[in-house]
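What you see is the complex with one protein chain gone and the rest in place.
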Amino acid sequence: MPTLIRWTGQRAEAAEDPFTNVADETPTPRGDVIVSLQRFQAEGRRLLAEGRKVGVRIESNEAVEDIADDLPQLAVVALVFPKFRHGQAYSSARILRERYGYQGEVRAVGDVLREQARFMIRCGVDAFEPADGAAPQDLTHVAFRFRHVYQRAADGREPAFVERQAS
Amino acid sequence: MKALTGNRLDDGEAVFLGREGGWVERFAEARLFEDEAAAMAAEAHAKTELTRVVDPYLIEVIAADAGHAPLSFRERVRALGPTNKPEHGKKTEGGEAIEALLHAHGAARSKGRIDLIRRK
Partner (left out) sequence: MYRYDAIDAEMLADRTQEFREQCARRLAGEITEDQFKPIRLMNGLYLQLHAYMLRIAIPYGALNAEKLRKLAFIVRTYDKGYGHFTTRTNLQLHWIKLRDAPDILEHLAQVGMHAIQTSGNDIRNVTADPHAGATADEVDDPRIWAEAIRQWSTFHPEFSFLPRKFKIALTASPADRAATKVYDIGLRLHRSDDGELGFEVLVGGGLGRTPYLGATIRKHLPVKSLLSYLQAILRVYNRHGRRDNIWKARIKVLVASLGAEAFAREVEAEWEASDAAHVDLPDTELARIRAAFAPRGFARLAARSAAFEAAKADPAFARFVRRNVKAHKIPGYAIVDVSLKEPGETPGDCTADQMEAVADLAERYSLDEARVSYDQNLILPHVKLDDVPAVWKALGAAGLATPNRGLVTDIIACPGLDYCALANARAIPIAQAIARRFADPARAEAVGELGVRISGCINACGHHHVGAIGILGVDKKGEEFYQVSLGGSPEADAALGQILGPALPADKVAGAVEEMVEVYLRERQGQERFIDTFRRTGLAPFKEAVYADAH
């Protein structure tokens, strides 16, 4: 299983990954799988009926709106960063969490580097497949670098203007 | 004829691969490559060194009156310093080599720079 790091809300932890990332041309193995949007649209019903946990991989040019109705059945949404500077997935993550109230795992895959983990966590990502060999403590360190935030996002952190109201 | 140039990582200074193998600040001390293959090998090697020079690239060099000079105007500005401030940059050192750079004429773009822009 590839390295998976989970964000608990307090810290990053190494985790066992029960999911297999399945490429489109590959037959589905047993167990929990993450498949492409296209494959899910073709076979998703069947896969879920087989009692496995199913995740969908959303490419940077695909819309999370297309799985909005299926979210209650999805254990994982994997958002692809084709290059770390392709930031569409930040919007996708926030929409999943804030618009659809998605409670499952939002996983960052692709060119996932520790210096961007802070932004990903704020947007609602809670699992990572790092591309730079980052260890859980690297992500924990990056996540808490800033004592305050200026704006609300998907992580529930109070923005500065709320802190100011309290004082 | 070519030379290899880049900017030093820690301070951004324009530097050239020197004749002894290290990186030098003066164009006059740059190693000049007659052999294309040797030039490209040096560039490829420089790119593997993460902590010395950023984005090394090859530049065209021509014979000038009293030495050599980069072919392109842009590279001569790099080798000399900004033209609006006579007191800033490498040209303040003066001497023959600087004079050669100041009076050189070129007629083509620096090929190395075109490649660099395309890579982005």
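Each chain carries a letter (A and B) given by its place in the written order, and its residues are counted from 1.
Heads up, the rule we're going with is that a contact is a pair of C-beta atoms (placed from the backbone, for glycine too) under 8 Å apart; a residue touches a chain by one contact, two chains touch by 3 or more.
Note that this is a predicted model, so its numbers are computed, not measured.
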{"item": "Positions on chain B where the hidden chain makes contact", "value": "7, 9-14, 50-51, 54-55, 71-74, 77-78, 81-85, 88-89, 106-109, 120"}
{"item": "Absent-chain interface as seen on chain A, which is shown", "value": "60, 63, 84-88, 90-92, 94, 98-99, 113, 115-116, 118-120, 122-123, 132, 145-153, 160-161, 163-165"}
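Heads up, the rule we're going with is that only the chains that are shown with their structure count from here on.
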{"item": "Between chain B and chain A, distance of the C-alpha-averaged centres to the nearest whole Å", "value": "46"}
